[in-house]
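Every protein chain but one is kept in place in this view of the complex.
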Amino acid sequence: MNRTTHPILSMVLSRLGLGLLSLVIVSLVIFSAVSFLPGSYAAAILGQNATPEAVAAMERQLGLDQPWALRYASWLATAATGDLGMSFSGRPVVDVIGPRLANTLTLAAITAAIAVPLAIGLGIACARWRGRLIDRVLSTTTLASISVPEFFVAYVVMMIFAVKLQLLPSMAGIRNGMDFGEQLIRMILPILTLLLVILAHMLRNTRAAILSVMASPYVEMARLKGEPEARVVMRQALPNAIGPIASVVAINLAYLISGVVVIEVVFVYPGVGQAMIDAVRNRDVPVIQACALIFAAAYIGFNLLADILSIVSNPRLLHPR
Amino acid sequence: MNDSIATPSAIPGRLTRARRALAGAPLTARFGMVVVLAYVIVAVFAPFIAPYGEVEVVSRVPFDAWSAAHPLGTDQLGRDFLSRLIFGARNSISIALATTLISFALGCLTGMFSALAGGIVDQVLSRFVDALMSVPDLIFILMILSIFGSSVPNLILIIAVLTSTRFFRISRAAALNITSLDFVEAAKVRGETLLWIAVHEVFPNILPLMLSELGMRFCFIFLSIAALSFLGVGIQPPTAEWGSMVRDNAALFSMGDITPLIPAASIAFLAIAVNFVVDWLLSRASGLQDEV
Amino acid sequence: MTQDIPSPLVLEIENLSIEARANDSWSGIVNGVSLSLRRGEVLGLVGESGAGKSTIGLAALGYLRPGARVAGGAVRLEGQDLLALPEAARRPFRGTKVAYVAQSAQAAFNPAHRLMDQIVMVAVERGGMTRAAAEERAVSLFAALQLPEPDRFGRRYPHQVSGGQLQRAMVAMAMMCNPALIVFDEPTTALDVTTQVEVLISIRRVIEEFGVAAIYITHDLSVVAQIAHRVAVLRYGAVVETAPIGRIMAAPEHPYTRSLWAVHELSVSHEAAAGHDTGEALLSLENLSARYGDFEVLSDISLTLGRGETLAVVGESGSGKSTLGRVITGLKAPSAGRARYAGAALPERVSRRPKALLRRIQIIYQSADTALNPRQTVRKIIGRPLALYHGLRGRAREARLMELLRLVELDPAHADRTPGQLSGGQKQRVAIARALAAEPELIVCDEITSALDKVVQAEVLRMLMDLQARLGVAFFFITHDIEVVRAIADRVVVMERGRIVEQGSRAQIFAPPHAPYTETLLASVPEMAPGWLDRIIAARA
Partner (left out) sequence: MKESHFRKAGRARVSRRHFLAGSSALAALGAAGGLPLPLRAQDGTPAQGGTLRLGLHNASQNDSLDPGSWSTSWTGASFNGGIYNNLVEILPDGTVAGDLAESWEAGEGAVTWRFRLRPGVTFHDGKPLTPEDVRQSFLHHMKPDSTSGARAIVDQIASIETEGEDMVVFTLAEGNADFPYLLSDYHLSVLPALEGGGIDMQSGNGTGAFLLDSFEPGIATRLKRNPNYHKPGKPHVDEVEFISIPDATARLNALLTGEVDFIQDLDGRNIPLIERSPDYVVQRVPSLRHFSFDMDTTVAPFDNPDVRMALKYALDREDIIEKVFLGEGRPGNDNPVAAIMPFHHEMPQRSYSPEKAREHLAKAGLDSLTVDLSVAENAFPGAIEAAVLYQEHAARCGITINVVREAADGYWENVWLKKPFCGVDWFGRPTLDWLFSTIYTSDAPWNTGWSNARFDELHALARAETDEAKRREYYAEMQEIIHAEGNTLTVAFVDWRSAVSTRAGFGEVGGLLPLDNMRISERMWAES
């Protein structure tokens, strides 16, 4: 079956190549942007203890006195070996980001595990019964929920469940010594908030993707072959809508990893988004770079996965003539 | 089914067509348009409508309860909440609108240019946009605002540039569809310049799609400015802005007072209204061939 | 093929009226149509586009397109009125009792599933067959339809199969459950003539072999003449005339039917023009080749076109004739060879051609829908070349615009319309006016009449010939339609797979002996008379 694997493989390889190129561009853009930032790690960390000698000494220790092109080159050289280097605080970047990335991934994974099937299922239901009550209700509510600022959702959820009903803790912060059950309970509110935010987006796009396929002649043909409507949606339309659905899911998954800063702030969840903002504030370049790479890699990776999925679901691309 | 087109009896004028289109709009879209119009009126006439000034401290009691003098109470500095809300409409809408329009112009032009030019230009632009899109907006905005300072023009510019990547993507894709059509080729054969083709041949055809994208992006920008203000890096006090009003008064909310939700609800309400209109525009744009 | 003993009624459409929603009102698209069909009978539904043919065809399956509704009447399939049933109860009939063959099989097969899965689905799920039995039947149908490798054919995906084969696969799908009725909706319209013959033969074979009743929808009278026993002529959603094929061919009664038949013989008498080759070559191509990547689309093309002459380039899809047009207009650079125009070398690319040269070579496209910007008014569309090439503005431009509209026989009032508000023929006239506005010497016409109904096609061609006589413009006329070539060409170039297989004057090409490919091409064009297909089948047997 050399014929069937080959196009995917070459596509994946070329996309991986482009993805790597994008990562390098991102790292370059971020690195230069950070070096344009006023102030330095030394000044940020030393605060009111920042005497010029102390700042100079620290900058020398961190190699910040080197020209930025040189610093970037050496960073790139280490990063290319898979080593994210040391944070300016002296701890390995992996140790700084690792636990927070784990938190972010946990939150993202649980949210995605609920949101993706739910969104696709409901999206299919809306497409199946388009114009009916369920469709109208879901269309309107999802429209409302993508129109609401996420901090608003977060606060409402918090007020109801934490302040008024006192059912759930207001802080999602996971700390050492909490067992997984307590962690889960603490994550309920952020998960709920994120669900409300991303569910709507994915649901609407699933519905739209299916409906756009529903206008195809082969869907009419299926009806003319007497296929019931539910099967028309599931068997005729859905396989051809996987591409666009996968790509909107990819965007939302990438968002779950990189875009939940507001949720992290409101629920005091120690995720990687806050880590990056913290690092930007402190000018901790290695950490900033690592976060940017993680975010960009997530975005590129999920999009690549979506592309692969849409190829696998599309015989035209999978089995070229 | 469109054989009636062959013998059109009377071709309606633009106005009539617009009126007919409006009459044919679903209830949600009409509702959306009314709401948007109401917001715009409030925004434009804010100084006349608001009972007090934007930054005027009218009460010595911060977080005063709702009363006849202050229908929504006062905020953390003892300013009239309702007046802040009204001025907030003006600031929030105008800033979001300016941002959207700039990013629209920037994104559309570069997108169409990229599609028409093709080749290496297209590749370079697309790669760059891809890279930009793969970094979370918020991080970029934070850094840029750190470099250039958090002023309204800077805020508008940076968000406009980042949002223009979305317009770029869509307008490029839409323009690619159009550029494969014969009339664009005909224009090339005729010897037209790329700019002329972009403006006269391509743009009018991607406009409906771009308009709906414009509406959607307006909502996103509106929400992200609110989120930025919420995080404290957006529009700075004392300018009344809905996002920061939520944040500044969020404590009240913790105490069970819903007042801080009003600006958030205002954001949501406008966004919903715009989305209703966008939905309608989208369905019209997708049914373009039926529209006569 | 005649039926002396009346077989049982399969389909009876009685006084059927269907309305469609346009803007905010409902208007009739099928108005009181009554038809009946017996077992083994093939009814041809003919008419121009928009006459309501497909709507009636779909109604035979109890199916209405979204935005349409039944205003009255009945559709009785073997005695059961489908329209009286709710939608869910109509469904079981489809695919088993009545099947549908769509115009474009490429669009009507789901690209995501293998052909076999799609073909056997109804039989397995509702036809009471096991999967194995259904596949076996499918394979035997593939064989009957002369599909290649019948055993393995079903494993392919739709995109891996050619258009003609796909169309036959769709016939096989329709036959799976041995339906009483099959509706063929223009099944050969999208195919090349040589492919069309194969599909027609297959359709004819299964109809006869299985004795089903069929509705055959087409706008092509010569096709209907080969397939149908009876013909119903539709216009504006109503039946104008129904008659056995022999009678309607020989003696159409209704004036509209007569007019349909009349235009089929393209009445563009162009014999007189044959001599206006001035001998001066306007355009000459020498050993020209062009490639897309590694694939050579044009090989070693040499031809000349004189001033005021019509050169017809004929060939099937994939023959490279349209690419040749793009090379001439400068949209595609040749990979080898030379092109000369009016004695000077022709720059390869549009961007290298001066405006004055661009003005002299214009192009008209097949589809006016895509060639005219739907967002511009006719005034802007035609006015632009006037301004660009001739610097006309204001009143002068307006005057010239009106002149051009009259030249292409359009109402000057149409100047303010957008293409969407014009009919297909009117749009093509606008496109012609736009080309003429440049006052060119050469117009490349790329299949400009193939999207038009026969009547309109004849009018447009006649007008072009008139214009040529008056303005002395040369036409590089790309077409797949032998009829058109016969009607207008001074000289003919026959192309196959990027090469010229034969060229010469019209008389030379149409008179034997032919090159082998020209022979096939000419032989594949259906004749108007019934029995042509029978002769072909007989000749092959």
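We just call them A, B and C in the order they show up, numbering each chain from 1.
Going forward, a residue touches a chain if its C-beta (ideal position, glycine included) is under 8 Å from a C-beta of that chain, and two chains touch if they have at least 3 such contacts.
This is a predicted model, so every value here is computed, not measured.
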{"item": "Left-out chain, listing which of the shown chains it touches", "value": "A, B"}
{"item": "Of B:E54, B:D248 or B:D279, the residue in touch with the unshown chain", "value": "B:D248"}
{"item": "Of A:S22, A:T104 or A:S170, the residue in touch with the unshown chain", "value": "A:S170"}
{"item": "Those residues of chain B which, in the complete complex, touch the missing chain", "value": "57, 61-63, 76-77, 145-151, 236-238, 247-252, 254-255"}
{"item": "Footprint left on chain A by the chain that the document does not show", "value": "37-40, 42-43, 45-49, 51-54, 57-58, 60-61, 87-91, 96, 99-100, 158, 162-163, 166, 169-171, 173, 175-177, 265-268, 270, 274-275, 278-279, 281-282, 284, 287"}
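One rule holds for everything that comes next: only the chains that are shown with their structure count from here on.
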{"item": "CA centroid of chain B to CA centroid of chain C, Å", "value": "45"}
{"item": "Rounded Å distance between chain A and chain C, as computed from the means of their C-alpha atoms", "value": "49"}
{"item": "Touching residues on chain B, where the partner in the complex is chain A", "value": "28, 127-128, 130-140, 142-144, 146-147, 219, 223, 226-227, 230-231, 243, 246-247, 250, 253-254, 256, 260-261, 264-265, 267-272, 274-276, 279, 286"}
{"item": "Chain B partner contacts - residues on chain A that touch it in the complex", "value": "18, 21-22, 25-26, 29-30, 33-34, 36-38, 140, 143-144, 146-152, 155-156, 159, 163-164, 212, 258-259, 261-262, 265, 273, 276-277, 280, 291-292, 295-296, 299-300"}
{"item": "In the complex, chain A residues that touch chain C", "value": "216-218, 220-228, 235-236, 239-240, 313-316, 319, 321"}
